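Apart from one protein chain that is not included, each protein chain of the complex appears where it belongs.
Chain nomenclature is as follows: A, B and C, assigned in order of appearance, with residue numbering initiated at 1 for each chain independently.
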Amino acid sequence: MNKVVTNADEAVKDIPDNAVLMLGGFGLCGIPENSIAALIRKGVKGLTCISNNAGVDDFGIGLMLKTRQVKKMISSYVGENAEFERQLLSGELEVELIPQGTLATRCMMAGYGIPAFFTPAGVGTEIADGKETREFDGKEYLMEYAFKSDFAIVKAWKGDTAGNLIYRGTARNFNPMMAMAGEITIVEVEELVAEGELDPNEIHTPGIFVNRIFKGEKYEKRIEQRTISKQ
Amino acid sequence: MNKVVTNADEAVKDIPDNAVLMLGGFGLCGIPENSIAALIRKGVKGLTCISNNAGVDDFGIGLMLKTRQVKKMISSYVGENAEFERQLLSGELEVELIPQGTLATRCMMAGYGIPAFFTPAGVGTEIADGKETREFDGKEYLMEYAFKSDFAIVKAWKGDTAGNLIYRGTARNFNPMMAMAGEITIVEVEELVAEGELDPNEIHTPGIFVNRIFKGEKYEKRIEQRTISKQ
Amino acid sequence: MALTKEQIAQRIARELQSGYYVNLGIGIPTLVANYIPKGMDVVLQSENGLLGMGPFPTEEKVDADLINAGKQTITILPGTAFFDSAYSFGMIRSQRIDLTVLGAMEVSENGDIANWKIPGKLIKGMGGAMDLVASARNIIVTMMQTNPKGESKLLSNCSLPLTGKKCIQRVLTDLGFYIIHDGAFHLVEIAPGVTIDEIKAKTLGKLVVSADLKTIEV
Partner (left out) sequence: MALTKEQIAQRIARELQSGYYVNLGIGIPTLVANYIPKGMDVVLQSENGLLGMGPFPTEEKVDADLINAGKQTITILPGTAFFDSAYSFGMIRSQRIDLTVLGAMEVSENGDIANWKIPGKLIKGMGGAMDLVASARNIIVTMMQTNPKGESKLLSNCSLPLTGKKCIQRVLTDLGFYIIHDGAFHLVEIAPGVTIDEIKAKTLGKLVVSADLKTIEV
């Protein structure tokens, strides 16, 4: 089962204007750097991006904000980005904020074929406005829906040609659920190996969810908050 | 964080009569053999067992049926067991049959703190009797609830003293979800190692869900359908 | 001549395409694995938790931790991935399986299926069948056209408790290949040597014979 495409440009070439994308990563950790660069080269516009964060001014999704390719962000936290602020305040950019656990779970449920579920996050807050609430065992919950997306773009550490994936450290974050949730799932990896090279017990995402895979040309892996121990 | 108990008898010693247990395994694959033996030695009665299958006459949960310790089975498939049939027909044993995916997902949702969710499995069948149904995107779904259980008893391949677990092959099956879903989770492993011995990327169940862990004395690993290739 | 089980499996194998992920049920469906064309890239899923199932093992390679959904010992192929049961049914519900093949006791003209329970007989359980029929978008049901008493299993309404409602579009029996739509069994292929009269006699549900009826190549 060969899912390999030659490079990032090939992988994203059919993403149309106004597509709904999921983009993996937490902060700048585990983001699909090479695919984002390709989206910028392609110049696709009007994107809705489901991603926990929106990058920083000069890295990650922040780069796509600068080029005005993003119409709407669906995120849990969007700080650390001056251009983002400017577009938001000027009304150029729409933002929908969602509790982080709900965001992650809505991706997961798409992959699990579960259209709706109940979570306590946001009960009694403005997040609950217009949402169905329901009590279970004396506790109140909101009904939340699985996300839909046209393309999921994720970053893994190692992958094989059939699309089986292994993530590394906290770069795992949103990537496994998004990999399950895309109508088309595009994966970039640091290491691309032959089928049979990965231990089947260690695979985090089986290739069945992956439509395209390529080895990223280079990884900068920018660090957002380099924090060093005193000693 | 040391979760180690000396042996199976120690691990199950406070399981009271009429407890609700989850027991990992699919068929006889990945079942907690040593814990089942200890439950029989202990002679605890009136158990409700949530387990995909009910073992065979002389292995697995079948052994607990023989000793009349089980009041109710909650399973997806209970064939291959003559004593089971006898008790069922005589009314000694109660059985609740649940679609396999729903069974697995109800365990998982308990671990995920999600009290209810929607699945298409069983719509329009007797499984739907008395259940809330709901349409999403033109398709009908049943509302199903997370399970509750007093103890989850699971089998892993390797574990560390903090309860981090790795499963092997298809012996994984129901074990990871049940490990997340017990009020108390008891784990038996083939290999028990020190903290730091397992690669943190490869852990399937983090120790936070595990209350007790021990190395099983011996594993018979009975095979239900030994099927051999002709060539 | 009615198709043999092997011929049924061969006919189903012709529905396979390179790149397909396939779930094969117990019984005749399992035989389909023997007829995957050489060089065609098809991955078998087993709902107990793996993708990439290989053939049964030789005696030396038997591993108790490697079984399929029928609890048979199996082997794995390069590219196999293991996962838990919840994840497995996740991929089934989210319709990642390209083709699902399963047996049945009865199918109705509106696509209902019954394959898990016979009242009065001992009930073993539905296993994963209810999840599979409710979730998969491309299912082929395969069964003999009649039961051992000679009664049709293609009905107006199922008499047995349902496994799923309005979820079956294609049925292959030993006599013919049917597409279910608009409340009827549309016979599109017929086993060689079988007559339309025989099909009619052995179909209780509404039957429509396709204008361009083909004979199943065996």
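What we mean here is this: a residue touches a chain if its C-beta (ideal position, glycine included) is under 8 Å from a C-beta of that chain, and two chains touch if they have at least 3 such contacts.
Keep in mind that what you see is a predicted model, and the values were worked out from it rather than measured.
One chain is not depicted; across the entire complex it touches A, B. Only one of the listed residues, B:73, B:162 or B:213, touches the absent chain: B:162.
Of the listed residues B:62, B:169 or B:207, the one in contact with the hidden chain in the full complex is B:207.
When the missing chain is restored to the complex, the residue among A:35, A:52 or A:161 that touches it is A:52. When the full complex is taken into account, the listed residue touching the unshown chain is A:121, out of A:1, A:37 or A:121. Interface with the hidden chain, as seen from subunit B, comprises residues 1-2, 110-114, 160, 162, 164, 180, 194-196, 200-201, 203, 206-209. Considering the complete assembly, subunit A touches the hidden chain via residues 26-30, 52, 75-79, 85, 88-89, 95, 97, 99-105, 107-108, 119-127, 157, 167-177, 204, 221-229, 231.
Keep in mind that, in the parts below, only the chains that are shown with their structure count from here on.
For subunit A, the chain whose average C-alpha position is most distant is C. Separating the CA-averaged centres of subunit B and subunit C is a span of 28 Å.
Chain centres here are Cα averages; for subunit A and subunit B they lie 33 Å apart.
As a whole-number value, the distance joining the C-alpha centres of subunit A and subunit C reads 36 Å.
Multi-chain contact residues of subunit A, defined as those touching 2 or more other chains: 112-114, 200-201. For subunit C, the set of residues touching two or more other chains reads 50, 76, 82-83, 86, 89-90, 92-93, 135.
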